[in-house]
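Here the complex is missing one protein chain, while the rest keep their positions.
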Amino acid sequence: MKLFAMILIGILASFVIWGTHDLPERGDPQSPANLGVSTYYIENAYIDSETPNMVTAVLADYRGFDTFGEAVVVVAAALSSLLILLRRRRREDGSEGGLFSEVDAQKAGPDPSTSPSGGAP
Amino acid sequence: MIGQLDFWLMLILVMFAILALEVRDLLAAVGVLTGFSFLMALLFAELGAPDVALTEAALGAGLTGVFLLLALVFVDRKSED
Amino acid sequence: MSQIPALIPTSLLLASLLSLLIGLKSRRGAHWTALLGAIAAFAFSLMGVKAMIDGDGEAIRYAAGNWIPPIGIEFVLDSLSAYMTAIITFIGVIVLIYAPRSLALETPGRERMVYPSMTLVLAGLVGMCLTGDVFNLYVFLEIAALAAYALLAIGDRGAPVATLRYLLFGAIGGGFYLLGVAYLYYATGTVNMADLSMRLPELMESQAVIVAAVLMVVGLGIKMALFPFHFWLPDVYTNAPSVSSALIAPVMTKVSAYAIIRLFLDVFPPGFFTANLPLAQTIGWFSAAGIIFGSVLAIAQHDYRRMLAYSSVGQLGYIGLGIGLANPIGMIGGLLHIVNHALMKGLLFMIGGAVRLRFGVTKIPDFVGVGRAMPWTMVAFTVGVLAMVGIPPTAGFFSKWYLLLGSAEAGAWVWFAVIIASSLLSAIYFFRVVEMVYRDPESDSAVEDREPLPRGEAPASMFWPITIMAVSIMAVGIFNVLIVSALLERVAAPLGG
Amino acid sequence: MTSRFESIFLFVVARAMVPLIQVFAFYVITHGHYSPGGGFQGGVMLAASIILLRISLGEESYDRFPREAGIVIGGFGALAFALLGFASMAFGGNFLEYALAVPGMGAEELRYWGIFFAEVFIGFLVWGALVAIYDALESGGVE
Amino acid sequence: MDLLLTNRALFAILVSAFAAVAVALTGERNRNLRESWTVLAALAKFGIVASMVPGVLAGQRYDVNLLQISPGIELALRVDPAGILFAMSASFLWILTSFYAFGYMRGGKEKKQTRFFAWLAVCLSATIGICFSANLLTFVLFYEILSVATYPLVIHAGSEKAYRIGRQYLVYAITAGIALVGGIALVHNAAGSLDFVAGGFLEAEMGTGLLWAIFACFFIGFGVKAGVMPIHSWLPNAMIAPTPVSALLHAVAVVKAGVFGFVRLVGYTFGPDLMGVLGAAAVLAAFAGATILLASFIALTKDDLKARLAYSTVGHLSYIVLGVALLAPQAMLGAAFHMVTHAAMKITLFFCAGAIYIHTGKKKVSQLDGIGRQMPLTMAAFGVGAIGLVGIPTIGGFISKWYLAAGTIDAGAYIFLGVLLVSGILNAAYLVPIVTRAFFRTSPDHTRFDEASALMVVPIALTMTLSILLGLFPDAIFNFFSLAEAIVETVTGTTFGGAT
Partner (left out) sequence: MTADFLLSRYPYVLIAVLFAIGLYGMTVKRNLMKKIIGMTIFQTSIYLFFIQGATKQGATIPVLDPELGPSAELYINPLPQVIVLTAIVVGVAITGVALSLILVLYRRYGTLDEVELLRRMRESA
């Protein structure tokens, strides 16, 4: 099994190397990537938005939606971590504590259910 | 000249990567991984991508390392393989 | 009007962010915000579908930030993406209506963070369908995936283990896709789909493009759970909460399949996936193997959700077969199966959740007597099963029918036989459950000592979504030609040339 | 509860470092137009400063930066970014079309400020979200 | 009004579907109301079907096109002689079966009667749908509905054995259905059309291999339902269902749907000429002939009355298949007419078996000594049915067998003439002893005169009368014979000189 996986990975790596055969030479200024849309970014970033740092201009303006999606990814990761790791405690009066109430309660004592104040911060 | 620099950097990166995976102590592995990320940031900077280098140093080396260390507080440090 | 392509994902994204913030204060507020966002997105999707029908399939192109592609990112609403977004948002609305009661039972104390996650999953999937940029697709893929990991991980005891495996394989899939994008970018100098499709015909022989295509398809194949990359899937669905399965099983894997179809039809030049590089055929063969494999393993399962998961492995194969056939009618079958399977799987997982809520059972042998206790829910269940097996006039029959026509046309007799055999296999494992459901609890030795199940349907917030899904299955089956002629024929037309 | 990584040295250094890091982080965020850096990098630094605070101060840090604050800042940052995108839609432009966000100003200037605000919002949301992840991990999970 | 008249075929299908819903909604609360829904629907359905007979005989076709269910293929209904012949016999016998079923179910105090009557009505809808389908896709749609709707009736007893048999039934039925769908896909691929055309629409140019593949798919698809050996074994097992189900479904509706499928296959899809050229007809005839003989022998060995009748059904269904497969006009006429006469006679026999079981609890042939004295009417009807199946003149079975035999001679297939004669003797050997045993042996149990309830006896008497009338005046009852002739005329182009 282990051997099989390693052989498979080896084949894949060779395949990936094989594919670079038709890629342009390293650093070639005439490569498609360097002639394509990138020239527009380089030549117009300052004209369009008065921003010398082209990476910032592309990041936040030309491809702003990518960045917005990326921002959402970060929030999604935070949300996912909270969702996976935390649970809200229900207090005995039926109301709910804060996000970390259960954590606080666990740290407060070994058996939080006996303490009447529950997970109050 | 520059080409030689990135050749050696990449070779070291490969060694770091192998080391990070083969060390049995996870704390050491995380340390090696952080080193790997810093070298990678260096390589990015050398290849003309300062923005990416900064990000890789801050996120890849810094925060990922912190998160991994934090996780190691809770889980077993030893690895079987 | 022309804002529709952007409004569908952004309304969902906005709703999820609002729902997240409101959810810190009010659980109900989080639910309503998410639901309203989904309803808005569904309404926009319907407007998109209508625009496609009125405009005779003319794609609506939308440049984010008004940067003309390939400078900026482009959204493309065409027949295929309108179709997909309508399905995704419909399932989203239904599951969001269904969710609260089931979540309160299965994930207590976490509900308010579930709603924004559910909306994020929808937003990511919708974004994947609408975007006209291969890298933007990756970003949306990961949005959907990250939110989905959390939703799946909060289930039963084993859920985190299963989800972590899913995450790792998802990361491999995503990484492959990203590497494919890199090859494509360096071979062509662009990441815009329309631009790529103009530049790629000159590069049909390029090794870099071949590697790019293989990497992207394999990456998406892992995400799609295409056989033999399906191994993460059964454990995930077995342990996940019903709501998560009901949301994710119907749409998530299909959208990856959609992405493959999009690459196949619109990005790579015609014939690239079939003549130059037999990728489509390979997908077809793996799908055929997956259909048999999934169906056979589903027979052996005792857990309802696990059985559905293996059935998903098999059913996804139909979509793969549609790709593999690479002729219009077969592709129509595959595409039609996306909506069919979304409805059927959503329905069956929702019913599983309703039964679990009422009686706490998930094992098939414990289902004895449920038919008497929840008669109408079980009618819906029977409809779902009939659709799964492919009994007319339910939706499931017609996708199989088109696939059969397609494989007859292509002369793919092995696949023809596989489709026929799989219907029989799915009949075996699904009717087993139907039989259990309708058995008399008194005369059954296995559950004699159990208390009789109390009579009564699931709460209205769960019952009506289930009913709507069951009715939709029938409606899609009977009126499938409307969908086919209005949207799908246009999508598959390029294959006819 | 005291910090898991308690030590006097860390305590002193951290207290001195945190404001410096934060100032530098704001510089990185706002100066993204002219030099490498921007919202992501600056946001990470801000998050790092808070994490340093957490490590050095332990329990006390929760008074200065409550645990719920992470996700709130992150959520509002992302929301503000989304609203920035919608702002131009309100004036008939496309999503994230900064040039139309405020009528009556030059397109280049508007794009400049659009990028600026986008970077700031990104900085805030990365800050908040990463702190939230840290706090979630630090709690070790509940059962 | 015009709308109602032109869409009669559709209403004939829908009326019992509505009845099923009404029955389900009424439930156990009001049994008489529930039963009256069934009766009303049965009468209405029969009325609607019968009202179309004159038109059909005059050459009119009632077309209903509902909506497209696949590009270029409509959910279309068309009333033609073959369809209406089958629809007439099914809907007429449903009326009688309904009454009989009330008596049977109440007499036997069966459980889940609502479910039973509702699914029975659904089955009838599907059967009529099969009759009136204008193309293969519509046909298969109703065919599958029929398969599924029969399942709850098969497992009605709720015992472990019933579930096992139900599973077997489903496997057979689903296999048949999906094979059929596969065959239809092949047809669509070859011909581009699925509409039934009298005389067939497939061409020999489409390739022998493909045509044989299509034939194989259809053979499995229809053969399962029609009980052609070796894929018949679900049928005798399915007799575990309540007797009205066995009677109506396993003598009239379900199995005849399979046979009817063969009629559509030979007459309206392949066409007799192509069947002959291809050689498929010979294969079909061989299977049918073998089934006739084997089923008769097996029937001889069965002591259980319903099992014996079931094997008799297997044999007699193959008479029809054989008649169709011989391709001779006379044989086809006999086959078509045998669909009606066999239905009438076999339903009589099943009714009698059910009446005996409900009334005395006896299921086995060996227990029936002297029962003719206790239930003379029932056993007299049984006798009529039995000798009818053997082929004694004055009873319907004679006429159909006569034409079948004439057809074998026309076709020059003398071996099948032999088969028919041998099986006639075997029929006598396994059916007549039951009658003689009932009347001429004595048993201490059966001395009193004590018939089953009128709800059961009256239908028995009516079906018996029908069997006899079909023999005496083949065309007097609803023009069955003319319809059969019309089928043969449209399919083969042969004309008969008026009714016999």
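Going in written order, the chains are labelled A, B, C, D and E, and every chain counts its residues from 1.
Following the convention adopted for this analysis, a residue touches a chain if its C-beta (ideal position, glycine included) is under 8 Å from a C-beta of that chain, and two chains touch if they have at least 3 such contacts.
Just so you know, these numbers come straight off a predicted model, no measurement behind them.
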item	value
Visible chains that the absent chain touches, using the contact criterion stated earlier	A, B, C, D
Absent chain, residues of subunit C that touch it	135, 138-139, 142, 146, 149-150, 153, 156-158, 160-165, 167-168, 171-172, 174-175, 178-179, 181-182, 185-186, 191, 235, 238-239, 303, 306
Touching residues on subunit D - with respect to the absent chain	34-36, 40, 126, 130, 133, 136-137, 140-141, 143
Touching residues (missing chain, whole complex) on subunit B	6-7, 10-11, 13-14, 17-18, 20-21, 26, 29-30, 33, 36-37, 40, 43-44, 47-52, 55-56, 59-60, 63-64, 67-68, 70-72, 74-76, 79-81
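Convention: only the chains that are shown with their structure count from here on.
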item	value
Joint neighbours of subunit E and subunit C, given as chain labels	none
Selected interface, A-C versus B-D, where C-beta contact pairs are more numerous	A-C
Most distant chain from subunit D by Cα centroid	E
Chain whose mean Cα position lies farthest from subunit C	E
For subunit A paired with subunit B, centre-to-centre distance based on mean C-alpha positions, whole Å	18
Inter-centroid spacing, subunit C versus subunit A (mean Cα positions, whole Å)	23
Shared interface positions of subunit D, touching two or more other chains	36, 38, 68, 71, 75, 78, 82, 85, 95-96, 98, 130, 133, 137, 140-141
Multi-chain contact residues (two or more partners), subunit B	51
Contact footprint of subunit B on subunit D as seen in their complex	4, 28, 36-38, 40-41, 44-45, 47-48, 51, 130, 133-134, 137-138, 140-141
List of subunit D residues in touch with subunit A within their complex	1, 32-36, 38-39, 67-68, 70-71, 74-75, 77-78, 81-82, 85, 95-96, 98, 107-109, 111-112, 114-115, 118-119, 121-122, 125-126, 128-130, 132-133, 135-137, 139-142
Residue numbers on subunit A that touch subunit D, as the complex places them	47-53, 55-57, 59-61, 64-65, 67-68, 71-72, 74-75, 77-79, 81-82, 84-87, 98-100, 102-103, 106-107
